[in-house]
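A single protein chain has been omitted; all remaining protein chains appear in their positions.
Now for chain A:
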Amino acid sequence: MADREERRFAEISRESVKFMAESTGVELGDDVAGLLAEDVCYRLREATQSSSQFMRHAKRRKLTVEDFNRALHWSNVEAICGYGAQDTLPFRSAKEGELFFIEDRDINLVELALATNIPKGCAETMVRVNVSYMDGKGNLEPQGTVPSAVQSLSDDLLKYYQQITRAILGEDPHLMKVALLDLQSNAKIAALLPYFVYVISGVKSVSHDLEQLNRLLHMVKSLVQNPYLYLGSYIRSLVSSVMYCILEPLAASINPLNDHWTLRDYAALLLSHIFWTHGDLVSGLYHQILVSLQKVLSDPVRPLCSHYGAVVGLHALGWKAVERVLFPHLPAYWANLQAVLDDYSVSNAQVKADGHKVYGAILVAVERLLKMKALSLSQQSDGGSSGQTGFAGGSICYRVSSPGLSPPPEPLSEATLGIASHLQAGGAGCPLEEWTPVPLPAMYCELYSFFGDSLAVRFSTGPGDARKEPPGPTSNPDTTRKMPQLTANLNISPRHDGSPRTDPTPPSLAATGSGRSLTRSCSSSSSVQRSRSSSRSGQRSAGLSRDVFPKARFTSSQTGPPAFSFLIGGRQMGLRCQGRRPFQTNFAPTPPLSAVPPRAYAHKLPVIGRVGKPVRRWACSHYSLHLPL
């Protein structure tokens, strides 16, 4: 075209016209080609414009070749054949020269005609009816909530459903993986959602089979992660299935060989994932779950594995949930737990082992609580210095004042903000017990009274300087000395050799782990706690300690170095995962025992909680710690 200053439309260039003419053996002059090109463009545009009405009347959004041909037909132009394919033809460029063409493969008609694999006819066109909205009120629900009696599935969907469920619940792990992946990414399974939810709700019937439970949980995860699914109120059903796995004393947990702890951990992880991603779907659900977790925790009749579930559940719901539910409940619960832990009878061994699990879980939860709270306070104090919040003077001012003051404002950077707001919104008139926020130092002191140094040691090893000073002497004069620096850092240095470590390492926490990084902090912390407790118990009741660890496989021949390592060989490892390395921890002794002040709960402290006497042998906590791997 002569003037190219403005291109409103696709244009066919003079050169193209010339090429096309040449291909049919006609020479064209420049001016003729130019005129032709312009005319061709106009005719094409006209045909396109008139073809759009065929599209509109066919009630489609996509202009097809057929539409265009109809437009050509009605303007007395021959239709263009050979482009009726539904899929788009690949448009390619030839490297030599600026040439673009549509790849159009030759089709061997003879082959096609003589082919033996006759294509099946496509499925029959049919009409299916479903009640979409009852009384105009169905709008809140997605369309999938049609009563299943009314809704009928197409054959393809039904087949898909069968294949998927078979693959997930079947034996082949590879197939399962494929099925889960598809469930995660398939955009067209919305109609099947109720069915899948129904399958998942079957957790109650397979509580004896950890493997199946695990698969069902994976199914939940896939559904939750599918971006095309609107879960809507189904989230409630999914959450209840997950909660079942977390809380219920599953039939499978009767047999101590079954690794139901992993399942609970995974379910808790899933729960937190659901709330992170879909927490806004069902309001009040968060609150409801908190209540049910609290109920389980406060029910002494429940087995310890349920309590464990409640603790990891709370932990999964964020540190605010821990602060809100677990922390205030801890004094009451502690008595029960301690009773379990203090019972050294052989018949109690199993229960006691479970008790240690709970102990570890609580410790992890509490640690996170303290760290996050410290972090939020420090951020808040940063904000306060800039005059943003009402807390002039920030954390110091707050700390000096007595407990019972209004809670600190939610730090905006805290990711659980959304959930926490749920919590507070539902707080009015809720059956949750009255809750007054406890300032951090008080909280630490109280927790310290429970856990002793096993808690303190977790904060003592931060590499950097403390970001936050211990509370002022006026408020808590007796804790000032012992208060370790609170840092949000946890130093983990994996160890790779399984041999016991004897070299005195600087105060650091080390845990070997070949497991998933997700659970590493958990495992390391548990092991620390375990080592602490065992060593403590060794010190407190030396005589009993042999009873405590009757199955210890290692007897120590060394005498105590100032720092020691601790090897934990979980039973699971021993029996189920032969060949895996046991876990090993080593750490330095903590501040002297004499520094521990007499505290309100001191007498309740479990004997396993204190350290003082150097351990002279390698103890293998054969029965206590499960490291979620």
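As a convention for this text, a residue touches a chain if its C-beta (ideal position, glycine included) is under 8 Å from a C-beta of that chain, and two chains touch if they have at least 3 such contacts; residues count from 1.
Quick note on the criterion: contacts and distances are computed from a predicted model.
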{"item": "The complex's invisible chain, by UniProt name, from \"Cytochrome c oxidase subunit 3\", \"Transcription initiation factor TFIID subunit 5\", \"Rab proteins geranylgeranyltransferase component A\" or \"Interleukin 6 cytokine family signal transducer\"", "value": "\"Transcription initiation factor TFIID subunit 5\""}
{"item": "Selected residue (touches chain absent from view) among A:Lys59, A:Arg105 or A:His174", "value": "A:Lys59"}
{"item": "Which of A:Leu72, A:Leu158, A:Leu175 or A:Ala190 contacts the chain that the document leaves out", "value": "A:Ala190"}
{"item": "Contact residue for the chain not shown (choose from A:Asn130, A:Gln162, A:Asn255 or A:Ser283)", "value": "A:Asn130"}
{"item": "Touch residues of chain A, complete complex, unshown partner", "value": "3, 6, 8-9, 38-39, 41-42, 45-46, 49, 53-54, 56-61, 66, 70, 74, 76, 122-139, 143, 154, 188, 190-191"}
